[in-house]
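Have a look at the structure that comes next, please.
Every protein chain but one is kept in place in this view of the complex.
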Amino acid sequence: MSPPGTADLAVDRLTIRFGGLTAVDDMSFQVLRGEVLALIGPNGAGKTTAFNAITGYLAPAAGSIVYRGTRLNGLKPNQIAELGVVRTFQKTNVFAGLSVLDNVLVGLHLRATQEPWAILLGAASVAREERALAAQALEILHFIGLGARAGQLAASLPYGELRLLEVAIALAAKPRLLLLDEPVCGLNPAETANFMRLLARIRALDITVLLVEHDMKMVMGVSDRIVCLNQGRIIADGTPAEIRNHAEVVRAYLGTQRHG
Amino acid sequence: MDQLLQHTLNALILGGTYALLGIGLTLIFGIMRVVNFTHGELYAFGAYMMYLWVMLAGMNFYLALLLAVALGVLLGGAIELVLLRRLKDADIDTTMLVMIGAWIALQNLEQFTWSGVAKSITTPFPAAPLVMGPISVSWNRLFVFVVASVLIVATYALINRSKLGKAMRATFQDRETAALMGVAIDRIHTATFALGSGLAAAAGALLGPVFVAYPSMGDLASLKAFAIVILGGLGSIPGATAGGFILAFMEELGAGYISSGFRDGMGFLLIIVILIVKPTGLFARRERIG
Partner (left out) sequence: MRHAATVVLLAALISVPLWMSNLYVLHILIMTGIFIIAAMSLNLLLGFTGQLSLGHVAFFGIGAYASSLVSLGFEVHLLPTWQVGLAAKPVWLAMLTGILLAGLCGWVIGRVSFKVRGAYFVIVTVSFAEVVRLVALNWVELTQGPMALNNIPVLRLGIPGSFEFAFLRKPANYYLVLAVGALAYLLIRRLVYSRAGRAMIALRENEALAASVGIDVTRYLVLATFLAAGIAGAAGALYAHYVRIVDPEVFSFIYTVTMVIMVITGGKGTLAGPLVGGLIFGLLPEVLRAFSIPPEIQWVIYGALMILIVYFLPEGIVPALSRWWHGRRPQDDPPALAVKSEAAP
């Protein structure tokens, strides 16, 4: 049974087409406040495409996306981020040429308020805020577990830590709804377990999470609800227990393979 | 009305060579994504080669023309091999900067070799123009038009009918897949650059005797070539062809009816307007050449 609560994100009849190909077909689902919802489905099912539409990187052909009463259709990615909806990307996406700390500092953009004219005039408030931001950035890095890496070049980080850095950057932007696109893709079991603990800490901050993942063990372990897609359509929507035994899901995605 | 006919004729003739310039660049820009600042220098090179072989070496005009184009192809291939090979996977900014460096070096070498004085090249055509009723055209320009048209058709055939052309088109559409299918990407790049440069040299070799050869003639040619490529859509040969004629028409009409001072400005205004209104160009189909 879905926990009672208000719908933070309401995706209604979302349809996305690329030329003649329908990547997402009449998709409707909701993400309730405070929950962790996972989108699963085989490759090409439309998960990342849906993410791209929700966060403003793609224009849907039809349907509406509403977050806490505000319609997201047609907004630019940065405007959607201002509303509190922040995403990570499927392919590793950091500011490779900057230090780890600076990566997070960039993420803190929305939390800073200094205007260009004040910056150019060298106002004291700017320096004060810069110090505060640096402290906040370090705090976030410690929360994630990358505190020791602050001064290092982002490009020099091993893969597992890069994925953590991505989440750190997203957290810096003060999300109330966090969209994670395959966050544990390519991570080993230890790193995945670490990430699941991190996710629990993120939940404790009252952040709603929408998750796309292939790792079924992780999905079953962290999600309150799961929505399963296949070929652009939703084929199942329910708790992990319900999904695990859902015939169509098993057929479309889990197939005959057993995932841990 | 007669004036209009004359302008139209002039535009047709000029348009043919502009089309050559544009096709050459759209191949390079489209396939290799190189902002080729040396394109204009190959144009100047073609003109200067004509000067060298016809005026200084006394060679037959037509032979010199063939030689100028051949040398242009070779120079283009050399530039790609020496300068661009290393930058295969570099971003567009880096290759652009290298091209700027090459452009400066080439142009000043040309200036140093030939000095800044404009050079004229004599042609084997009669000086008296061919008069057809109200309009007249010099034999020289007629020759230019014919050769340009032949070259345009030949390039079209090469790209669309030949094996090399097919490989080029495949590389343009999807480099990785083309490589997987056995296309030698490196060689295609060299061939493309050489071909594009050869077309620029041909345009210069044709127009050099019509006007004069001077060291900075390449600058305007480069900018106009970019205008044509943008007008016609990146990688589209029909687009570049049409673009060449459209630019020539706009220049002729602009110079004739507005102000001759802004003749060359038409190209740039065109670029700015097109890029603001329809950045993909008039004829761009989704990423293809041919």
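Residue numbering begins at 1 within each chain, and the chains themselves are lettered A and B in the order written.
Note that a residue touches a chain if its C-beta (ideal position, glycine included) is under 8 Å from a C-beta of that chain, and two chains touch if they have at least 3 such contacts.
Quick caveat, the model's predicted, so the values are computed rather than measured.
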item: Residue among A:T22, A:N73 or A:Q114 that touches the chain left out of view; value: A:Q114
item: Among B:V35, B:M59, B:L158 or B:V212, the residue in touch with the chain that has been omitted; value: B:V35
item: Listed residues B:I121, B:I230 or B:I246, member touching the removed chain; value: B:I230
item: Contact with the hidden chain (one of A:S28, A:S64, A:Q152 or A:N194); value: A:Q152
item: Where the unshown chain meets chain A, residue by residue; value: 55-57, 76-79, 81-82, 86-89, 93-99, 101-102, 105-107, 109-110, 112, 114, 116, 119-120, 122, 126-127, 129-131, 133-135, 137-138, 147-148, 150-156, 169-170, 172-173
item: Touching residues (missing chain, whole complex) on chain B; value: 29, 33, 35, 83, 86, 92-94, 96-98, 100-109, 111-112, 219, 223, 226-227, 230, 259, 261-262, 264-265, 267-269, 271-272, 275-276, 279
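By definition in this document, only the chains that are shown with their structure count from here on.
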item: Centre distance in Å when chain A and chain B are each reduced to the mean of their C-alpha atoms; value: 49
